[in-house]
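Complex shown without one protein chain; remaining protein chains in place.
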Amino acid sequence: MNAELKSTHGLAPLAAVPLVSTGDSSHDAWRTAARGRLIAGGLPTPRDDAWKYSSLNLIQRRDLSPCTDYSVPAQLLASLPERQGVTFVCINGQLIAELSSGALPAGVRYTPLNDLFDSPIGAMQARLRADDSADQRLKLLNAVCCTSGVAFDVSAHQTPVEPVHLVHIATHHGHYPRTLVTLQAGSRLNLIEYYLSMDDSNSVSVPVTDIQIEHGAALQHTTLGLAGANSVVYADVTAHVGPDASYVHRSLELGGLATRLDLKVHLDARGAEATLNGLLLADKTRQIDIRTSMEHRAPNTTSSQTYRGVANDRGRGSYDGKVVVHRGAAKSDSRQSSRNLLLGPKAEIDARPQLEINADDVKCSHGATTGSIDEEVLFYLLSRGIDHDTARALLIFAFTDDVIATLTDPALRHAVEKRVLASLPTAALIRDFVQ
Amino acid sequence: MTTNTQNTAILEIKGLSAEINGRAILKGLDLHVRSGEVHAIMGPNGAGKSTLSQVLAGRQSYAITAGSVLFRGEDLLSLPAEERARRGLFLGFQYPVEIPGVNNVYLLKAALNAKRKQAGLAEVDAFEFLGLVREKMQLMQMDESFLSRGVNEGFSGGEKKRNEILQMAVLEPVLAILDETDSGLDIDALKVVANGVNSLRRHDRAILLVTHYQRLLDYITPDYVHVLMDGKILKSGTATLAHELEARGYDWVREEAAHT
Partner (left out) sequence: MASTPHDLDNLVAQKYQHGFVTDIESDTVPPGLDEDLIRLISAKKKEPQFLLDWRLKSYRHWQTMQEPHWAHARYPAIDYQSISYYSAPKAKTDGPKTLADVDPKLLATYDKLGVPLHERARLAGVAVDAVFDSVSVATTFKDRLSRAGVVFCPFSEAVQLHPKLIEQYLGSVVPTTDNFYAALNSAVFTDGSFVYIPKGVRCPMELSTYFRINAANTGQFERTLIIADEGSHVSYLEGCTAPMRDENQLHAAVVELVALNDATIKYSTVQNWYPGDENGLGGIYNFVTKRGECRGDRSRISWTQVETGSAITWKYPSCVLLGNHSVGEFYSVAVANHYQQADTGTKMIHIGKNTRSTIVSKGISAGHANNSYRGLVKVAASADGARNYTQCDSLLMGSECGAHTFPYIEVKNPSATVEHEATTSKISEDQLFYCLQRGLSQEDAINMIVNGFCKSVFKELPMEFAVEAQNLLAVSLEGAVG
């Protein structure tokens, strides 16, 4: 369906922003032309089906021009969970060498995007561009505005144990990080990303991540959304998964005024596998909109999705998960589960678990539930002498555990648990139970 | 021992080899079964026991690579599964499937009528059929609620196995292959199932018990016991062989076979 696009105030200043040269004149020309179309065409509105549940009106009045202030907000860094392995810190998309620490594991190559631009980018072009559709509109915004980014490349059969941490800090206005991840045949990587901003920041982050996982390789990818109370994040992640390769994505959406995640996974070859897990914590006035697209393009591909949402106060959580099994993708196996707790009278939960199946020898299922706390379980706890508020808080916490338990890094898990606890009105009551 | 020269050949398997997904499971198996006989096929896990049952019943996922099978003198392997069933070959499944929404009795009636049609007999009417099923249900100590339930839908392991024997009782096969009929049964259910099978022993019927344990053979005494290992019958004997296997395991059979 064609989107009805509408101009927003925020795009206008982009016209005056000088676009940094990528060193490739054809790509520069493409960016200049794309900017013109973007400003003229504007951003999608809620009338567009793809944007039904997350309103871009929130950023109507924000200046979206890329921020070039690289000063260090020290307290944000202090709030990060304890980490092992190497940490890269980027402020407004620019890698800040002096804040980064640890040694890169053997076999992992890191290239600042600027250097990629310097070399002929021919083959990279497809990974650096986007089209004009409503679906890719924000990705296009990133493609036009991003001035720097990082690329990780893991050599064949390298399997580093230590994770790679990538910290994205936004200060104000537009924030356009771009990350490229390539895992060559038989390699492994554990990548953990953090999105941070101050509570008084008016930042709009539009990160784009492009992932390629080659034959037999495996990527564990965790993103922790910890943006400040007034920040907005529209993230786009695209992963291509090769033969017998696997992709695990976990998103923990715990912050910001609004978060939108578009997660597109292409199971391109036989034996490819993807597991997506997510936790949406929509309290206060927070909107969280997760949109996944799982494309089974080859036989014997497997996918599994588990999303848990909690909406409280005036929060709104939505999950729109589409599974497509293409013709010929026989023996595809796909499962989707979206369970949601709706706790506040002004809160809302939306779910759209969609299946588009074009092959017959498949096993596909989805389940979506929305409700309050299970009265029977609550009664069980009450009958064991636990008071009502404690029991309730405990059950909310336990509900989120389906996703939190999949975090393998103990420090990370602890940090997430702390954050979830802090969001519960009666956290103090159950701290003893869960720590 | 019921051996009798007047008994006719029911099943003649010669040099049967079969594979699945390119992996050879049966490797030149021979077996002869005559009417009135009860044979037990024993063997360790993975020996090919279930493969043998499935191949005889006509499962298409197995490829026959060599050998022949005659069923009452007719080439069995060229027949599709439903034709084998209509000619009197019955497989009691190790894991009977659930078929949601399809009534248990309805399936049974359709099965019986398919068989009768083949034999040139008139279809049984619903009333007559219900009488027949009720009588057989008593034998298997099954309660009325069975009549209204879906095929194996929500049945316990024991109920499923009893249902298999009930079907056998109604369909009155010439050859019944009972694949691990004892698995998942408690002792009381085992007795009911064994009792059902024993009551179905007849001079014009043969029964092939496929089992991992000797336990079932305490209740159904076979005329012959065969050890299936490495895709072949490595040793044959009488009921006493089962006790020997129970006491000594299977490895000695392979060693003994290697020496001969």
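As written, the chains take the letters A and B, and residue 1 is the first residue of each chain.
Keep in mind that, in the parts below, contacts are C-beta pairs under 8 Å (C-beta built on N, C-alpha and C of every residue); 3 or more make two chains touch, one makes a residue touch a chain.
Everything quoted here is computed from the prediction, not taken from an experiment.
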Query raised in the report: Looking at A:129, A:215, A:270 or A:352, which residue reaches the missing chain?
Result: A:352
Report summary line: Missing-chain contact among B:14, B:59, B:201 or B:215 belongs to B:59
Query - Among B:34, B:49 or B:115, the residue in touch with the chain that has been omitted - result: B:115
Requested in this report: Write the list of chain A residues that the hidden chain touches.
Outcome: 1, 327-328, 330, 340, 342-372
Requested in this report: Tell me where the left-out chain touches chain B, residue by residue.
Outcome: 57-61, 80-82, 84-86, 90-91, 93, 96-97, 99-102, 106-108, 110-111, 114-115, 118, 150-151, 167, 171
